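Complex shown without one protein chain; remaining protein chains in place.
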Amino acid sequence: MRFAFTDEQLAFRDAVHDLLEKECPPDRVREAWTNSDGRSGAWDALSEMGVTGLSHPDVAGNLGVDEIAVTLILEETGRFALPEPIVEHTAVALPAVAQHVPDAVTESSLFVAGGPLVPYATSATALLLERDKHLYLVDPAAATLTPRASVDRSRRLSSVQWDPSRATKVGDVRDAALAFDRGALGVAAQLIGLAQHMLDTTVDYAKERHQFGVPIGSFQAVKHHLANVALALEFARPLIYRAAHSLARRDSQRSVHVSTAKARASEAALLAARVALQVHGAIGYTTEYDLHLWMKRAWALAASWGDAAWHRERVGRAILDGETAAEEQ
Amino acid sequence: MRFAFTDEQLAFRDAVHDLLEKECPPDRVREAWTNSDGRSGAWDALSEMGVTGLSHPDVAGNLGVDEIAVTLILEETGRFALPEPIVEHTAVALPAVAQHVPDAVTESSLFVAGGPLVPYATSATALLLERDKHLYLVDPAAATLTPRASVDRSRRLSSVQWDPSRATKVGDVRDAALAFDRGALGVAAQLIGLAQHMLDTTVDYAKERHQFGVPIGSFQAVKHHLANVALALEFARPLIYRAAHSLARRDSQRSVHVSTAKARASEAALLAARVALQVHGAIGYTTEYDLHLWMKRAWALAASWGDAAWHRERVGRAILDGETAAEEQ
Amino acid sequence: MDLTFTEEEQAFRAEARAWLEANVPRPALPSGDTREGFALHKEWERALFDARWAVVSWPREYGGREASLMEWLIFEEEYYRAGGPQRVTQNGIFLLAPTLFELGTKEQQDRNLPKMASAEETWCQGWSEPNAGSDLAGIKSRAVRDEANGGWRLSGQKTWTTRGAFCDRMFGVFRTDPEAERHHGLTYFLVDLHADGVTVRPVERLDGDEGFAEVFLEDVFVPDRDVLGGVHEGWRVAMATTGSERGLTLRSPGRFMATAARLIELYRAHAGDADPTVRDAVIRAWIDADAYRWQTFWTVTRLMEGGRTGPEASLVKIFWSELDVRLHATALDLLGADAELVDGDDAAWMKGWQFALSGPIYAGTNEIQRNVVAERVLGLPRR
Partner (left out) sequence: MDLTFTEEEQAFRAEARAWLEANVPRPALPSGDTREGFALHKEWERALFDARWAVVSWPREYGGREASLMEWLIFEEEYYRAGGPQRVTQNGIFLLAPTLFELGTKEQQDRNLPKMASAEETWCQGWSEPNAGSDLAGIKSRAVRDEANGGWRLSGQKTWTTRGAFCDRMFGVFRTDPEAERHHGLTYFLVDLHADGVTVRPVERLDGDEGFAEVFLEDVFVPDRDVLGGVHEGWRVAMATTGSERGLTLRSPGRFMATAARLIELYRAHAGDADPTVRDAVIRAWIDADAYRWQTFWTVTRLMEGGRTGPEASLVKIFWSELDVRLHATALDLLGADAELVDGDDAAWMKGWQFALSGPIYAGTNEIQRNVVAERVLGLPRR
């Protein structure tokens, strides 16, 4: 039992951090709200660094990269509120497509996934979609994309209408389940990053902002609000990493582990957003201040790929109703 | 619309308060834990004052007393943690028995009600019991009473085994429903009184107890704990009184109103107990201190006559599933 | 105790219901916190005023019906039940007017109240400043005596001024005694936002509406007749208004009852796939709205019999603001992955959620309110 990342994994995470600090500062996130595709412009740099293709079986095989390393990177993209389909492409679609239709992967491939609302579908070269628990790889031109507006305006959503066909089918029940778990864990990791950023910036604000002649962070009520966020994160983060390990090892309990992770990550991020806004007060309530960019992303991701209640109930079916075997100790 | 008690109702409540202050101080509650019948000895004084028989239709008719006045009195008995079957006798059984079998009521009658656990059954002259939504008045000698131990040792519980018969049947479906609602509202009123007492004594303690050179009540965390209890009470108490009015007027929505009252009263009392203990710290954790007498009564009553979740679900069946008509505005 | 409405009250309710059903705009107006929406809302307010529904509790001479508090509550229930538009006049009607009635001169009342009621003049609130939020006594904007012109010259900055970009006038406190500190030496002014020296910068709120404004004042002349209450007595005057803001007048139960009713509709539409815990949350929210209603009737009975509201108003502010958050959070849970959408049929919930989040912050944060409850209702020691 060794529950920690390797030095290589941490070093790569730090390198991604440095890249995002440069390529995805808050202004870029803000620009993505109003630009044409809702994206940061950091995708190419990430690709060049090997981040977006990290989950390709060839790369993964060579470098020994697995869901554990990807999860750590996705947490970092959450911290920067990176507006890109990196969960959809890198965590979900690329490994599935590369495994089942390797020829469909080119240098310029951009896959998205999800449903019924698919983010960034209009930017994508292909859509990985599920129907009746099977996976299909669909040409955007063969589907009807109807744009929908998210509270997070960088998330360019489409509702997708399409017809499944034998020719576009690329995965079975097991593949579809794996794709879903990868998506749920991917956004769980991003939620942890988003929450950590909101906690950090709110702590900073509470140290600086004075009322009644003292920093507001010296009030016990503010302290306890922020301590509760730290608590939620402390006991969510290990569940994310454990689920990543279970996915990487194809543990038979992986879906339960992903669900505990997504449930607690969603709760932690929603709490972090709530506390961040309350501690900031009116300044946090304006779109001129950056907080709302993180907060709205957290709201959107907490409800996507199954919200906390849905995932808890999935855990319940396993542990209470015995729908899958109970975990071995 | 006038949502307030009459001066007469308040004056009677105050008189009961004065009586209980004399006849049921905390030491009497404590003695009831170890004496033979679990009772305070205040029953006779309450009877003499007309409190225990207040709900007899003859009295009620003469004095214009109804569930509203009774509820206010029961709240007061909760404040003093009166260990007596006053809900069972006065709120539930007496009005039902006096209406259906008036001859069964004598000066020495002591009725109890409930089920499957019945408090003070061993002290009672008759038991009002429900089976298949009908009411029966059962001689204790004709039933098998098995004593059970409550965490509140003044509550002498019995599980009762008995056989219904045509001869002992005293009420139909409607009577049984009314009896249940009266019981639920009665303990709801007591829970409010219990909670108010726990709040008051904890506020007093927080003013007196010093740590770090200041009263602990000056810490914002303690303030907010206690403010939350005040909040719960402020928004539970009117629901109790509204439900009493609905019972008195046989409002068609009375069961929904009783359930909102019992749900919020149970929650408020459990919160009050939790906060009272936390603010008191270790001193509240000993049986030498009085708090535990109130706290354990609150735990017991919060779960009796339907707990908060049960009553919320009864409300839900009415407002969500339309099992009864929605409230008229 | 008699919880039935009197015949008069029932007649009043019927009249209000009939008028509102016939007149509430369909489809709903755009947000009143945008420039276009604000203009449409002023028209609506004018229609309300013409039918004497704008300020039902006011004296007849100012456009009211001299309705009782209970009737006012009934009107509010009907207003929200009918889906009536937000009240863009509310800061004037509910925050300034009570102060004008209590402390204004007859001349000030006559000059301001009718135009306020008819929305001919719209009012915003100038309380907060960049360094005076929860700590209102930290106000730095100042007023200097202009004896020659019989008035004052105001300078400084106000912020988080709701609908400040669209309103005509602003009420707020300014420091008139530069030597005094904290809550001393402040004066309550009624300021014309069209006067020379006023610059208003709209600020976008969480939901994207420009519902906030920053108001910059540079040597703005305000005549003596627009001083409300005594010079240097602004704190006392202002507290009268924040009492109203926190208390009964701004958040009548009708609003939350209407939201709870919409939530139940949403639940029924999603009952098939709703999680059981969400069902319980819907029930809780409905019970809470009901509790709020009956706590209000309880309080109003006391007030109608001569009682006063005091610091218990803080309990009310905590309760409604957190109830509003729960109502909307539950709706978003019901919507699941669709909750993030701000187009389509259910988008009002996400907008309402963002609005609800302001409740625990404005008019005194709920942290401050809990302090008030602890110290002034329960009597716990200040630090």
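Lettered A, B and C in written order, each chain numbered from 1.
What we mean here is this: contacts are C-beta pairs under 8 Å (C-beta built on N, C-alpha and C of every residue); 3 or more make two chains touch, one makes a residue touch a chain.
Every value quoted in this text rests on a predicted model; they were computed, and no experiment measured them.
Set against the missing chain, the residues A:V16, A:L46, A:I68 or A:A121 yield one that touches it, A:I68. Here the missing chain is touched by one residue of B:D37, B:D200, B:D290 or B:D307, and it is B:D307.
Set against the missing chain, the residues B:N35, B:T125, B:S150 or B:Q253 yield one that touches it, B:S150.
Of the listed residues B:F219, B:Y241 or B:W294, the one in contact with the hidden chain in the full complex is B:F219.
In the full complex, subunit A touches the omitted chain through residues 1-6, 68, 199, 203, 206-207, 214-215, 217-218, 220, 222-224, 226-228, 230-231, 234-239, 241-242, 245-246, 260, 263-264, 309, 312-313, 315-316, 319-320, 329. Touching the omitted chain from subunit C are residues 276-277, 279-280. Residues of subunit B in touch with the missing chain: 116-117, 148-152, 155, 157, 210-212, 216, 219, 221-222, 274, 277-278, 281-282, 285-288, 292, 296, 299-300, 303-304, 307, 309-310, 313.
Just so we're on the same page, only the chains that are shown with their structure count from here on.
Looking at subunit B, residues 220, 224 sit in touch with two or more other chains.
Of all residues in subunit C, those touching 2 or more other chains are 367, 370, listed in ascending order.
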